[in-house]
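Excluded from the complex is one protein chain; the other protein chains are retained at their positions.
Here is chain A:
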Amino acid sequence: MSEAAGEALDPVVLPGRPGEIPAARDIRRFTAQAANARGGASIGSLLASVYYAVISLGIAIGMALGFTQAMRVALPPEPDVEAPANLSLATLVVVIVVALVGVLVSLAGRLGPVGAGGAEAAWWLPLPVDRRGLLRPAARRLPLVAALVLAILVGLLDAGLLDDVGPRVAHVIITSALVGAGIVLLAALAQSAGVSRSATALAGDLILAAAPVAAVGLALADWSVDEVPTLPWFGAALAALLLAAVAVLVDRRLHRIPTRSLRESGSVATQAVGAAVSLDSRELGRALTDGAASSTRRRLSRLRTARGPATAVVTADLVVLRRSVRHVVQLVVAALVPVLVTSVPELASSGGVLLALLVSGYVAMSATGEGARRAQMAPVLDRLLPLDAKTVRRLRMVVPGLAMLPWSVVAFASVGRWTGDVAGWVVLGVAATPVWAAAAVRSSYRPAPDWGGPLVSTPMGALPTGVGAVLARGPDVVVLGLLPVWIAVLLRHVGPTMVVIQAGLASIAVAVASSIATGTMMERMLASQEELDKAKKANR
């Protein structure tokens, strides 16, 4: 930053000699130069990072394309069971795109989209420089990322699942990129106009919830499309021009975004990025949930059902779940996924239905564990209650169990409709419900990712086993505890024995999730052996 003499400043107390206020670019450059000087950054290291990122992205896209193409090849050309409602594969892709748009709007609301977190908020925002210059890089970054992500995801679905090729895929990719960038730019415009971040996030959640509901409606109405709709070329060009105009408008209004909004957005983005980098999905969930929390005062819950310590725990979990729109939306969306999959002729195979049950069940289960996740983060309230830790964990399974019950009924009924035995499948689903509740609590109380464990070399790079072991807590219960469901879906038949075995496995899952022991069984055995050895030595 150069020092040039300028006009006298207005403030009364003037330390030093007054000069010209530097340009925002100078502030950014000064900060970046200092960081680069200490970080040893050079053009070479920058190019190496870009090269590594491009190669990694290319490999990831190639693998995902291969997976979707393999999935298409595996799909039966005709429905192997007559379904009462039908939805074409292209319509399903459109539904997924609408859901992705909802996710994007929701994320844009939660992350700002324009924000300044941590040091930038504390040291840059109070400066009397033109804020547009300070915020411009952040404001440009998110629309570009959104365009890239939506283009890649929709392109993969189009090229992989729908088997489109050449110009058609390019057309879909360009349309998706425009939609992605446009959504974030509009969210930024709303932010500069004073629309609250929680309102934007809520709009995204509602779009996300509406996608599967609309899809079920379309299936019942027997209305489908044959291909993913795209903008005509001249329309795309026009849309690009329009987006450029919106981008200019956003740029001109950046200085109108209040500091409090920038600080809140920046704080959420920093927390979310940190959680994503350290693979801490629990922390990521907390960041995104708190990031959309409305500043409006909550209606006071009378907690009428809290009549003792046990009911207090359950009531608290219920209030937490009820107050989180995102998680309620997540539950609704997850319940409709199996309905959709069993309605799309090409997807209604054993593999597709099983995948839909497991993935949507896991997503729904994650939504129900919010109370347990918060209690794990701040256990002080639990410790004030006259309950032992095991009992608290068992009680924390009540709300996930209650919330997963309607999910189980809807999801398993749709599978039952597909196989022609609704009652049998609903009974199996109800018997499996405690497994989901156990998985919710087990994953909520898992320790922080352990990066200190040994690394295992894989074709995709080094895999930290410690992190893998921690992240497997919760999914392991789902995979093992639902074995009868796996078998039933693959056989397309539910028998009384399966229900009994499922109920038995559910009680084992509950016992496992109630355990307060830390570490694996092997680690615990080694620890107790060490204790024994020490005791022997002491006796000698």
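List of remarks:
By definition in this document, a residue touches a chain if its C-beta (ideal position, glycine included) is under 8 Å from a C-beta of that chain, and two chains touch if they have at least 3 such contacts; residues count from 1.
Convention: contacts and distances are computed from a predicted model.
UniProt records the chain missing from this view under the protein name "ABC transporter ATP-binding protein", selected from "ABC transporter ATP-binding protein", "Homoserine O-acetyltransferase", "Putative transmembrane anti-sigma factor" or "Molybdenum transport system permease". Annotation: of A:A121, A:V325 or A:A437, A:A121 touches the absent chain (contact as defined above).
The chain not shown here is touched by just one of A:T31, A:S350 or A:T391, and that residue is A:T31.
Interface with the hidden chain, as seen from chain A, comprises residues 1, 3, 5-6, 9-22, 27, 30-31, 34-35, 37-39, 117-119, 121-124, 126-131, 255-260, 263, 294-297.
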